[in-house]
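All protein chains but one are shown in place.
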Amino acid sequence: MTDEHSHLPAEPGNDDASAPDTSLVPDEPIVNPGLPEHAWRPTDVDPKAERRAERQVATLFGLSAVCAVLFVVSYLVFDVNGGGDGETVQTVFGLGASNVALGVSLGLALMFIGIGLIQWARKLMGDHEIVEMRHPARSSDEDRTETVRVLNLGAEESGIARRPLVRNSLLLSVGVLLAPVVVLLKDLGKTNAEVIDEAAYPGAGLEHTVWTSGMRVVRDVVGTPIRPGDLEIGDLINAEPEIIFEVDEDGEHVLEGVHLQIAKSKAAVVLIRMDPDENKPAKGREDWAVDGILCYSKICTHVGCPISLNERKTHHLLCPCHQSTFDLADAAKVVFGPAARPLPQLPLMVNDEGYLVAQSDFKEPVGPSYWERDSQQSTSK
Amino acid sequence: MSIDTSKVAETNSTAATAKKPNRAGAIAEWADDRLGLATLAKKNLRKVFPDHWSFMLGEIALWSFVVLLLSGVFLSLWFNPSMGETTYEGSYAQLRGVEMSEAFASALRLSFDVRGGLLMRQIHHWAAMLFVASMMVHLLRVFFTGAHRKPRELNWAIGALLLLLGTLEGFTGYSLPDDLLSGTGIRAADGFLKSQPIVGTYMSFFLFGGEFPGTDIIPRLFIIHVLLIPGLLLALITAHMLLLVYHKHTQWPGPGRTEQNVVGFPMLPVYAAKAGGFFFIVFGTTALMGGLLSINPVWMYGPYDPSKVTAGSQPDWYMGWPDGALRIMPNLETHIWHHTISWNVLLPIIVLPMLMFTILLMLPFIESWITGDKRDHHLLQRPRNAPTRTATMVALMTMYGLFWAAGGNDIIAIRLHLSINQITYFMRAAVFIGPVIAFMITRRWCISLQRKDEQDLLHGYETGIIMRSPEGGYTERHLPLSPARAYTLTARDRDPDVLGELPGGPDANGVEPQGGLASRLAGVRHRLRKLMYADNVQKPSTAELEAAHHHAEHEHELQAPMEGHAADGHQFDGHHLVEGEKLRADD
Partner (left out) sequence: MSTLFLYLFLGLVAAGLVGALVSVAVLGQTVARAVRESRPWSVRRSLNGLAGRLSRHRRRPVAGLALMVLGLMLTGTLYAAFAPSSSAGSASSDEELVETGRNLFLVGCSTCHGQNGEGITTLEGDQLGPALAGVGAAAVDFQVGTGRMPAAQPGAQNPTKPVTYSDEEIKALAAFVASLGPGPSVPDPSDYSLAGLSEEEREEAVSRGGQIFLTNCTACHNFAGKGGAMPRGGNAPNLSDTSAKHIYEALLTGPGQMDTFSNGNLSPEEKRDVIAYLYSLREQPQYGGFDLGGMGPVSEGMFAWIVGIGSLVCFATWIAAHTARTSRRKDEAAA
């Protein structure tokens, strides 16, 4: 509209902006009164106020410098963790002194600069509002016409429209070029099927865990085997298969690194002992418990969080991530929350030495659902 | 191209002039001889930025991004993104001798053996929380004031992408230390991936380099976190800012402020000082927070172990709402032809966020389809002047907030002594009912505020002065608004008269619907237009205003005997001073 003015910023005193807008749309009920007259600040008219503001700003900058020096001093004075000796850690009100001192001094140093700059702008810098005219976002009609003409010229000169063979073969080659891109990504990881085929580590693949027939159930962290008599009614043990802690004749762990993590992520279980009368075993699982000791996968069937918030009296196991609740006395059926399937149960028995062992691996894949879960389950059986 | 120093001198009073070259001037000349910067600078150094607190919300996001870059570089000097196994022997006694990944060990080293490392970790984390939060409040400001309308729709879309990328950047970032909490998050993410039909298992195995957890996820997340997403963010932020400069900032209507101009402070010096100062304030705030408020104490969580978990396992706040949806989702799962579809995971965590993001991205386009408004808009609307739009965003916010609260249901349960189960049941209904109620209340509220504006324009504002007429009747004295205020209230568009339109008639572009889908769409559009506009209060026309003022004059005549009386109501509005005024006639 007012293109010719667009690059003429209206500086203070320029009358264009403060004049009432005369180009009124007919039904505008009230006339634009125009920019109000500039009102001066005390710092503009009062040299004393001006000097005071100056001093304020300088003080703020000075304080910032002081804080920056304090930062350096704190860096040199305070240890983060007393070289590991917990008793020598310096504290302020029970907080780690190093972090607090560094954070506060750095924070204030920055803050004072910021506040000083803004105070400077608010009190001392020229504060006349100025007016700039807008221009429409679109290009002018001439520019548009010219661009279209040049584009057409390009298309014409290249002959892309006249030579369909060239054009289409180019499109084809670029399309096929996608194949190398996709193929290159294949080695991001082995697929489930490949993992199972290779069986490079015990319990490979989503359908298997490291549990095997006769493997002892051991306490997590300490790795000690468990006799049924160790547990009282109401006891809950976070347990693992023995292979997690197993050491070979050279003193090396059988499972290490990633294989250990993969094994743990599927094989972790909870052992719970309840009054045998309270347990309602599912069909075909009557002999999976030993003296009221039941063993369930600890991996939630929702999205796979380890799950061990047990309510002793109700035998309800709650997942802390999304609150799926399973009734352990009723084949770990879901009684609440977003999980759709019961926790898989590990069949237990007692071996010759009197320790709790697994009868076999889990009879179904543990952990969250996935697309092929049912089909692979049926083929693997 | 020679430098036009006289022009620079005119627009930039602090720069060197040709008359008196100094060292800075010489450098500027040297640079301009090679880069021709003056041409660009003369246009932009006095670029006008309007001043309003709500225009600085986006700046918080920008500056916290800069803080993130600075602190992130520091962290990357020590952080070791490896899942190789190591035995911790560092300063933190409680974990000494524990097996952990090198990533976690280096996070501990940063926290306990690098001075200032813990501070930088905490600054980085707090700045990340503020980055996403400020993007979100900025987005709300833009939508509530109508700043997303033409010509700024594309900048809205860029902003929405920034929000999405910022969220992903946050997730990849807080997953890196490989502590128990972040590992639990990655474990859940593995479950999310696996829930997708057909490709789910492949996606999981490709991402983790085999079976979960593998050894690849931390290095991969690291490169996504420090290179891929920051690069995209940087590019999009640049585009966002360039478009802002090109379009020039929107402004609130007011005397002298029109669609054709922009009134405010020049880039140099005032705006530069204020924006620069604000950067230091944002940085200072995050530093203070990093120094005083503990965030993500990874040493308490310990290293990730797939068999361990902690109560209160939550993602950072910006991932909280889909997590809430996941928590309240009923447990639907379909087993069909030997295949499993986990609706209980798929819908809340994959479909819902994608749907919400698409809606967010499309909002300006949906609105302009409904309104048919193809004009450029540079003056902001007050939220009350677009009641349906305001109510739509409030409804979306309500839904977001309820999902969000559902994501913290366990914390709410212990802090407020409620039952998780009941909170969950309540939320299942509330996420649908709450937004509807919020929509209706907000819309009506806005319309009432419009009525109030109309009242003020027509009959003046309420002075709070009660007048008693000679007959003994009591009235409140109303006084006319100041011209500037009255103009500001009327400086808005008149809404189209939707009730006069025919549902099947030509739309704003004069296109006749052709029947079938097109006509059904036209019907939907007409209904939406009615919802959008029909109940709004329009600003008074000139005639209405005159009639009202005429009426007011009549009233003033009636009150004339009291004119000049001390209680004419003008003592309090600055029309004349109170000093020396008799407050009672009989004094």
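Residue numbering begins at 1 within each chain, and the chains themselves are lettered A and B in the order written.
Here is the rule we go by: contacts are C-beta pairs under 8 Å (C-beta built on N, C-alpha and C of every residue); 3 or more make two chains touch, one makes a residue touch a chain.
Just so it is clear, the model here is predicted, and its values are computed rather than measured.
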**Prompt:** Which of A:D44, A:E246 or A:E364 sits in contact with the chain that's absent?
**Reply:** A:D44
**Complete:** Of A:V31, A:A68 or A:L95, the residue touching the omitted chain is A:L95
**Request:** Would you mind spotting which of A:P33, A:P241, A:P320 or A:P365 touches the chain that isn't drawn?
**Result:** A:P320
**Complete:** Which of B:S134, B:T258, B:N344 or B:N385 touches the missing chain? It is B:S134
**Fill in**
Residues of chain B touching the missing chain are 51-57, 59-60, 93-98, 111-112, 118, 122, 126, 129-130, 133-134, 137, 180-181, 274, 277-278, 281-282, 285-286, 289-297, 299-302, 305, 307-317, 320, 408-411, 413-414, 417-422
**Message:** To test your reading of the contact rule: which positions on chain A touch the chain that is missing from view?
**Reply:** 39-42, 44-46, 80-81, 86, 89, 91, 94-97, 99-100, 103, 118, 122-123, 127, 219-222, 226-227, 229-232, 234-238, 272, 306-314, 316, 318, 320, 323, 325, 336
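Going forward, only the chains that are shown with their structure count from here on.
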**Message:** So the centre of each chain is just the mean of its C-alpha atoms; given that, what is the distance between chain A and chain B in Å?
**Reply:** 20
**Asked** chain B touches which residues of chain A in the complex?
**Response** 1-2, 7, 9, 17-18, 21, 27-36, 75, 78-84, 86, 95-96, 98-104, 106-118, 120-122, 125-127, 129-134, 136-138, 185, 188-192, 195, 204-206, 220, 238, 240, 256-258, 261-262, 264-265, 268, 298-299, 302-309, 320-324, 334, 336-341, 367-375, 378
